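Missing here: one protein chain of the complex. Every other protein chain is in place.
We call the chains A and B, going by the order they appear; numbering starts again at 1 in every chain.
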Amino acid sequence: MEKNDGVTIIVFSGDMDKVMAAFNIAIGAAAAGKETNMFFTFWGIKTIQKGNLTGQGLFGRMMGLLNRGGINRIGPSRFNFGGIGRWMFKQMMKSHNITPLEELRQTAIDLGVKLLPCEMSMAVMEIKREHLIDEVEDSCGVATMLEKAFHSKATLFI
Amino acid sequence: MEKNDGVTIIVFSGDMDKVMAAFNIAIGAAAAGKETNMFFTFWGIKTIQKGNLTGQGLFGRMMGLLNRGGINRIGPSRFNFGGIGRWMFKQMMKSHNITPLEELRQTAIDLGVKLLPCEMSMAVMEIKREHLIDEVEDSCGVATMLEKAFHSKATLFI
Partner (left out) sequence: MEKNDGVTIIVFSGDMDKVMAAFNIAIGAAAAGKETNMFFTFWGIKTIQKGNLTGQGLFGRMMGLLNRGGINRIGPSRFNFGGIGRWMFKQMMKSHNITPLEELRQTAIDLGVKLLPCEMSMAVMEIKREHLIDEVEDSCGVATMLEKAFHSKATLFI
């Protein structure tokens, strides 16, 4: 892979449409032979969770409930309407042969995209390493993410 | 225009305030003599639609209804309140001589900003070339957008 010329994507959002855009861009960059890193923080951390319940304290358990189901339970940023939006979106994508989110994530992994979990987000939301999918890198902080960004051609906040 | 030094803006949002920010940045970059590309994807595609109804299937028609009216029917991301937000925002901008969205778009075009429609978004939302304003470039995919980004100084996801 080319160095100093890659793409760093900060996945802050947990909305299905934005996460989908993030993975599509990451896949495109990796397919073009560029070093590609995705840093999952705040709501974006749900995208790399296994989907089981997490958290011990009151707030951790509330976050766990909200994040339950992982990548397959993510709704779009608009027209969610209590889950109908997600269903509608999935139907529409299916009828146009658009790849589901879980497959997009697997394609990204297969192409060598690095998935970096934000350690502060994990601490606040009481998410442990074993709650994340096996393929993620070691959790890291903003400094490590910025190190990637300083060696990238484009850095996106999604 | 200078090469390898431009700006690429991914317009994902269809919110009036964000679209306005996107065009203001694009205009500023083009006015500074930089190659400027805007890639319209997901909800952002509304920004370059003519505003007529689109879509044949159920979901395509639903998207068509939601996107009807094009750039003049776009509401802000906050305080929309069923259209009041958009009206309030427009009044406030008018009273401060802020350029309306449609004029901003025209200024961008006049300054040579390239408007690139995302072909996947067009397929999913059942939008055809004739539904888009005449000034847009040929529709393209993530690979083409990334090619622009790799020759840009700044790439933004809005």
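Note that in this section a residue touches a chain if its C-beta (ideal position, glycine included) is under 8 Å from a C-beta of that chain, and two chains touch if they have at least 3 such contacts.
Small disclaimer: the values here were computed from a predicted structure and weren't measured.
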Residue of A:Asn24, A:Ser139 or A:Thr155 in touch with the missing chain, whole complex considered: A:Thr155
Missing-partner contacts on chain B, residue numbers: 5, 7, 17-18, 21, 24-25, 27-29, 31-32, 34, 78-79, 88, 91-93, 95-96, 98, 153-158
Sites on chain A contacted by the missing partner chain, in the whole complex: 8, 10, 12, 14, 41-43, 57, 59-60, 62-63, 66, 120, 123-124, 141-143, 145-147, 149-150, 152, 155-157
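Here, only the chains that are shown with their structure count from here on.
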Superposing rotation of chain A relative to chain B, computed on C-alpha atoms, to nearest 5°: 120
Chain centre separation in whole Å, for chain B relative to chain A (CA means): 25
